[in-house]
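Only a single protein chain was left out; the remaining protein chains are all shown in position.
When the chains are written out, they are named A, B and C in that same order, and each has its own residue count from 1.
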């Protein structure tokens, strides 16, 4: 695996929003001024100690940061190889890493005096995190969510509504995340003066990939400090699932200049990479432009975006953040993919060994780590980003594991022997 | 409100497990030796620094402690009175304070070389927390849950099963928590040699009320430290919901000797205290013996235990921990009750103002605090124990709030003005 | 000398084992319970345990739980059960023990309960969830009213604890055959006999064995080394099957008769010897 050149990886994105050949600002003219406004506001906020202090305070008191870096002893022993640590983003308020980003951006929206948030969501985790911030900061909130996702992530839909957000089921296209993103952009075009568009991952036009990366980097900064304290050394591998790639970049970014730390981004191989039912953009895609940036995409020969599949609603996006495209090209991060089946098995494995029910998304990273660990010596260290908890996925997981509400046998029979 | 005598409140329970006139060990002879064994083991564990260290490590790395003490600024402003802080037990792994107790007891079970856990559960939060610990420590796990609760807390049933526990729906009696407890005791009687009975609250025979209180007291110890750091003073009020009373005692206990700190335990008034559909044991009950201890109960004139009701499955128990009976009698803690309706409103209020969806149980405490705060000056401080998150209750909450999966209006219509 | 003592003294003299049926008061009606007690007596029962219904019978298995629920539905509260005993006393002098959980007793009031029970003609009390440690408040009024407070011993009870318990025991000792709840079981545990033997070295009180005895053969086996066999769930199941009918009386009576006969026969051989284990 080629080593990154630290200088280089620190210079992206450039002032025009490019990560090497990826990124940029491919949006309707109506939105361009808003992107410049956002860029300016973010630059100022970033330099403002009051902003950082506010962010840190909410992260600690509200989100529950720092999240633990948990040594998964049982999993490690079961696999018999490298030590596996889990970065516990599943313990964040609202149940996933998404809130790191929505908190930061919502504070930015308040600073920019916007009165309304608009956001897309796939699994609903970003939608919940955005609706949460809207409630916390007294903003109106409009969520766009593909009709299919509305149905498969019902719990999160109800949570968003209870938080006061309006959830708009999107009926166009494939009725999933990419269409929700289209619809959120349409909403933003129409409301750009008073609305803050709160994107849920490191995609979208510049400066979003930069902003989201920065807000998510708290994951990696904490993990770096924690692993150094625990192991007195850097980890050998970082593993994270990748859809847009925000949890992955959040973990990876603060380690990018540590050349000895290998990194693996795990995409959704769905029903297998040989067929069309997957969402492995970096592994199986090609370069194009979608939703404001140039990056790897899953597209047909005519540049039409393909429908994707993953059992994890939150991995079901045909694009990926431009920084990941860049990191792939320079070889700093290795990208691979894990099937629905493997992810489901990883959920069961982690539940069984560690008592942690992970989100299906995060289970992709767990599955990869479980395959990697046995091939490494026991002195090696792997950090897996456990990006979210699995409550939202229980119906899906239960259906696949054959679990039902019925008991194996009624309690009354068991209490009496014979 | 009478002030407690500090010396006195520190002496309970006595060596026979009595909190004043409450507590004791009312169990079948078969179990008595196990209770003595447990008492001995716990005494040793409590003195063993290795045990404390292990507990502290799992609490930090696995459970995610300390949980934040969050100043609910918006809620405070909305109510216009005392400052409200929320102790964020909802951020604990598995989503409620229950895990503080299951962690401690599971470590004890391992220390006692038991190979199997048995536990009752109502809302399923304790069951999930127990199943989690069984997975983490490689123990078998048997969960007893009333058939009605199995149905209204389906999410948690699936979680327990995925964690490898056997969930036994209990068909006897009122098919809720008290019957689950009966069944768990029956199981324990039959398996007492190799099974650890992991009770979910500060009830049961001595030494359980003591053990559970100790493990839950981490809540109050943290809160005390946190509020002193933030406010440089002690709070004026502590508010917590009470079923068995474990989250309440966990918060209250470390403040008991602070005579100026007032404490309120909030029970479930269900559909109203004038009818039978409530679970306000301390407010409306009378003294009796159930499930191993002497305490306030909801019972009829013949000493038969009454069926109870609360919209919160986890508040639906006709007994209460003996220490609460004692604290009520000595006047150290004031007990009151909040209806289903008020709890539902409090869920909505907290979601709307702070972006936090609390468990229906915890919402009882929020409701009381919301009524109390406006009557106090803005220099006063209230700490509310947010004992759990509301994911498990979303179906119930949504049904009552009239939320559905459908959008207010389809997204497509909105994107075009006219 | 109350009826329990008298009964066991007579039986001991006759070298005859006691059959102790357990039925729930009010299962399915209080009238039927009255008839059942008389029928049991007629068929050879020596002492009858009358179950006092409780909503939360945590030491009982499914068969007795259902019986207790039927009793509850029939309104078998403590006062009604005492009235039933009083009625029975005009027709029978069989020893009667009330068997139940502490809360209904506590609610009634320990002193008042013992006074009323003694007056009605109850001979003993067996409260499953009242271990010796907590029994003080019931023991005093029970003694004052001539009621024996029967204590349970379990397979899990350590020897030293058993020694302490037998010292305060009255009437007879109730040895719980298995660590478990009440209920019909296919086989009695093999350690039962040596455990009873060990217990016997601690006391002169009669020793009854219960939990799981449901067939004449099991009752006979117990009779070969213990002074009494307590049979509960087997009767509860018969009552469940036949309801408040004449057949119920016949079925319950027939089983009692067969049991008593088998027990008498078994006792012909006399109690066997065995090594005492550590625990009881």
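Throughout what follows, a contact is a pair of C-beta atoms (placed from the backbone, for glycine too) under 8 Å apart; a residue touches a chain by one contact, two chains touch by 3 or more.
For clarity, every value in this text was computed on a predicted model and none was experimentally measured.
Visitor: Specify the residue from the set A:109, A:269 or A:297 that touches the hidden chain.
Guide: From the options A:109, A:269 or A:297, the contact with the absent chain belongs to A:297.
Visitor: Taking the full complex into account, find the residue in A:73, A:193 or A:233 that is in contact with the omitted chain.
Guide: Only one of A:73, A:193 or A:233 touches the chain omitted from view, namely A:193.
Visitor: Pick from A:110, A:273 or A:289: which residue touches the chain that isn't shown?
Guide: Of these options, the touching residue for the absent chain is A:289.
Visitor: Given the full complex, what residues of chain A touch the hidden partner chain?
Guide: Residues in contact with the chain left out: 16, 24-34, 172-173, 178-179, 181-182, 185-186, 189-193, 288-292, 297, 299, 301-305.
The working rule: only the chains that are shown with their structure count from here on.
Visitor: Looking at mean CA positions, which chain is nearest the middle of everything shown?
Guide: Here the chain at the core of the arrangement is B.
Visitor: Farthest chain from chain C, going by the mean of C-alpha atoms per chain?
Guide: Most distant chain from chain C: A.
Visitor: List the centre-to-centre spacing of chain A and chain B in whole Å, with centres computed as mean CA coordinates.
Guide: Roughly 33 Å, centre to centre.
Visitor: Where does chain C touch two or more other chains at once, residue-wise?
Guide: Answer for chain C, listing residues that touch two or more other chains: 61-62, 65, 178, 180-181.
Visitor: Can you list every residue of chain B that touches 2 or more other chains, as numbers and ranges?
Guide: In chain B, residues 172, 186, 190 touch at least two other chains, as defined above.
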